[in-house]
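This is the structure I have questions about; it appears just below.
A single protein chain has been removed from this complex, and every other one stays in its place.
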Amino acid sequence: MTLLLVEQKFATGKGLDLIALVIIWALVLYYIYLKKGEVWIRRLPALDFIDESIGRAAEMGRPVIDHIGGGSPSEENAPATVAGLSVLGYVARLTARHGVELISPMQVQSTIPMAQDVIRTAYTMEGKGDVFEANMEEMLVWAPSNANLVALIQRKRPAVHIIIGPTWHEVMQTLEMAGRLGAVNIGGTNRVIQIPIVCAVCDMSLIGEEIFAVGAYLSKTKSMVGSLAAEDWCKIATMFFSILGIVLATLGPSFVKPLTDLFLW
Amino acid sequence: MAMRIVRRQVPLVLTFLTGMIYVSEWFVRETVLTDMTTGIANFIQTATVFVFLFSTINLTVIHVARIRRQLRGPKQLREIFLSSFLLAMIYIVGIVSAYYTVVRGWKLPSATPEYMWWYNNWYLSSSATAYAGTLFYIIAATYRILRIRSRESLVLIIGFFIALLYTTPVATSYIFGLSSLGEWLDRIIVTAANRAIMIGVGIGAILMGIRTLLAMETGYLGAREE
Amino acid sequence: MAEKPELKEKKTIWDKLQDLPVSSLFILVILSMSIIYVYPIGLPVPITQMAKDTFNALNTLPSGSYIWIYNAYATGSIAVHEPGLIAILRHSIAKHFKIILWSADTPIMLFPRVLEKIKPDLDRANYVYGKDWAYLYIPGGEPIWANILQDVWSVVTVDKDGKPFTQMPLMVDIKNRGPTYNSVNIVFFQTTGGETVDGMVRQVNVRYHQMTGVRLIGQILEIMVPAARPYYNAGNMDGIMNGGVGAAEYELLLGRPGAALKVTDMLSLAQLIVLAYWAVGNVGFFMKRYSRASVPKGGG
Partner (left out) sequence: MEFIDIVGVWIAAILTIGITSISFKETFFSRWSEVTYLAMGTLTSIVWFPTDLRRYVLERVAPGGAWIPLGPRGGYLFVIFAVLIGIIAYGRYSRKYFWLYRYYLSLSVGTGIGVAMRGFIGANFLDQIRANFLSLVVPGDAYTSFNNTVMCVVVLSSLIYFIFTFKAIENPTVRRISIIGRYFMMIAFGVTFGTGITTRINQYAGRIEFLIIEWLGIKPIA
């Protein structure tokens, strides 16, 4: 009876999804609260590059453009938008410290307040809250489409152009124009179709999931870095199951069937 | 302290609850949960109706700031002319068209001939060109950036070269084996590499989601209270 | 780019080859595309298996089937998606399918352009709006598509112009046939965003293919095909119309040459020009590097 009830209440075909999600949650909690985030992490060269290039922008006296992409926060690109915002927060602290002009073009109306809060906090922490208040609207300039972004780049001639977040075709246009005008391009996106373009055109690029790791890396808090280890365990699990599946499939279709069924359960 | 809870903790709890409701709705067939997710989606839809002025306010404020500053040379004048033109267009065309859609019985703007004239001639042509204009950026990048600088870029360029030939109809009809080679690359290498990236992006996004729901990644709310 | 001390180095021909003004490339591409548009050569267009499958997915259905068309293209790709939509509509009309289109804001604004072109076909086949075809305004993503296939009446009850479904025999008929998925034989979607493909496969193919045998085809941009091809290979999609080239192939298969076919000449020529420029840049780069390497150290 109870089983029947469970059967009725539980959506079919999603059994393993739920188990995997629970395991991932457990792993994250384990690394954060029990291991206290004591893990080794490999260097991401793109991040040192951000520091360097903003320093160079300060020497040249040219602005920095940081763009978080055109994803809406209430859709499935939300995680990438949040990742873009954490980079924006870091960049804003650096520009506040060096006294470089920061411009963050906004493509979606509902992300304007988010970016505003991030930049305001960064400037306040560096003791330059008044600079932000005076230039708020110029920093968060409304540029909904590719042509506006390109024109903004042409007008401002940035020294550094950062674009991290969910991006569509505008990434090609902005990166190329910024590069042609002599800016350093740093890019990263979660959208599989646009990754090749970012990777081919940028001076320094973050491929795919690296943009999610950046937030944790930049925060330098141990618990955040710890959660990256959970991510790696997921990849190890992927490899393990893939190899298992490949071995079973090579032995014969009847061997792999139980495993396939498990994944379809 | 109380303010801090209202300002900061309650939104974080709300984020957590909303996220969890959406995730559990996926797994459990329960009318209450479905109703809640539909309710939240509708709620956001309704609330989003009102953010439509953010962009206009931003442009207006920048315009006023430009005028307030002393006029300095032709460049400044040019900017002022352009932004005046911009705001005039937004206010006049926008408000008049909105007025007409109301007068015509609250129909879709597409049923308003006055607006459709603007849409077809002003908006459609410019947006279509802006989107399609990616062509010029991508070919400029091809010429300027795709140089064989290192072994890695050589590999990238081999893929690029084959793909560009493979998608040229005339080349596939004259070069033997090109279309099967291109299709093989597309079907095997690209699929496999995309799959690895998709797995990574998926895991990364889920972990990012967990960090956000656990209120560790609070970047979107500002890193901390001032 | 930090200010480097200016090295007074004479510009060689190789340097010049590397820094040809990009505007020359742009003008060359625009001019060649325009000229070949006016004086087409008619270069051959090979027909791929994918295009044949797409065509057959529609062609093998009995007449009187229901085709549902979801449009989600932006203004920028009207040159790609309009010919595709027109070809599919012409084919459906010729096969006497019942046609239901649905979309959000932008494609509705663009639809009059398409309607103008298919008007003769509609008249010839005596298609009546509301009886044989309908256009619905339904914004929203994947969750909404799931609801549409379950019961379209629960999502909307009026068409794009506000005409109630009760006055439309087609929609009444769909209601009388039970759940909406009984009246869906093939779904065709057009999109410029990658997420639509995944969502459509999940909602149409994965949920209903085994139950009702519904077919799924879609027209996507060429750049999205590598990401979508796994679905086609796995049989989740019965066919993919490969952007503008796919539309041209479809026009050829249908025997109604149209706008897409004219573009293929432009495509061939423009791509060859881009390749030529790219080659020139790389030759400059290599020769420069080669001559640099042969000069004794100290030059820069």
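Letters A, B and C mark the chains as written, and numbering starts fresh at 1 in each.
Methods note: a contact is a pair of C-beta atoms (placed from the backbone, for glycine too) under 8 Å apart; a residue touches a chain by one contact, two chains touch by 3 or more.
Every value quoted in this text rests on a predicted model; they were computed, and no experiment measured them.
Colleague: Could you run through the displayed chains and say which ones the absent chain touches?
Modeller: Displayed chains contacted by the hidden chain, ordered by label: A, B, C.
Colleague: Please give every residue of subunit A in contact with the chain that is not shown.
Modeller: Looking at subunit A, the ones touching the missing chain are residues 14, 16-17, 20-21, 24, 39-42, 72-79, 81-82, 109-110, 112-114, 116-117, 120, 133, 142-145, 147-148, 150-151, 154-155, 172-173, 177, 193, 195-197, 199-200, 207-210, 213, 225, 228-229, 231-232, 234-235, 238-239, 241-243, 245-246, 248-250, 252-253, 256, 259-260, 263-264.
Colleague: In the complete complex, the non-displayed chain touches which residues of subunit C?
Modeller: 23, 26, 30, 33-34, 37-40, 76-80, 82, 105, 198, 202, 221-223, 225-226, 230, 234, 243-245, 259, 262-263, 266-267, 270-271, 274
By our rule, only the chains that are shown with their structure count from here on.
Colleague: What's the overlap between the neighbours of subunit A and those of subunit C?
Modeller: B
Colleague: Relative to subunit B, which chain's C-alpha centre is the most remote?
Modeller: Using the mean of the C-alpha atoms as each chain's centre, the farthest one from subunit B is C.
Colleague: Name the chain with the Cα centroid closest to the overall protein Cα centroid.
Modeller: Closest to the centre of all protein C-alpha atoms: chain B.
Colleague: Sort out for me whether B-C or A-B is joined by the greater number of C-beta contact pairs.
Modeller: The comparison resolves to A-B.
Colleague: How many angstrom between the C-alpha centroids of subunit C and subunit A?
Modeller: Their C-alpha centroids are separated by 29 Å.
Colleague: Round to the nearest whole Å and give the separation of the Cα centres of subunit B and subunit C.
Modeller: Going by mean C-alpha positions, subunit B sits 20 Å from subunit C.
Colleague: Touching at least two other chains at once: which residues of subunit B meet that condition?
Modeller: 127, 130-131, 140, 144, 146, 194
Colleague: Subunit A: which residues touch two or more other chains?
Modeller: Within subunit A, residues 169, 180, 192 contact more than one other chain.
Colleague: So in the complex, the part of subunit A that touches subunit B is made up of which residues?
Modeller: Going by the criterion above, the answer is residues 8-11, 14, 17-18, 21, 24-25, 28, 32, 73-74, 78-83, 85-86, 88-89, 106, 109-110, 112-114, 117-118, 120-122, 124-125, 129, 137-138, 140-142, 144-147, 169, 172-173, 175-177, 179-180, 190, 192, 195, 197, 199-201, 207-213, 215-216, 219, 221, 223-224, 227-228, 230-231, 234-235, 238.
Colleague: Residues of subunit A touching subunit C in their complex?
Modeller: Listed in rising order, the residues of subunit A that touch subunit C are 56, 59-60, 75-76, 159, 168-169, 180, 182, 184, 191-193.
Colleague: Quick check: in the complex, which residue numbers of subunit C touch subunit A?
Modeller: 1-3, 22, 76, 141, 193-195, 223-224, 227
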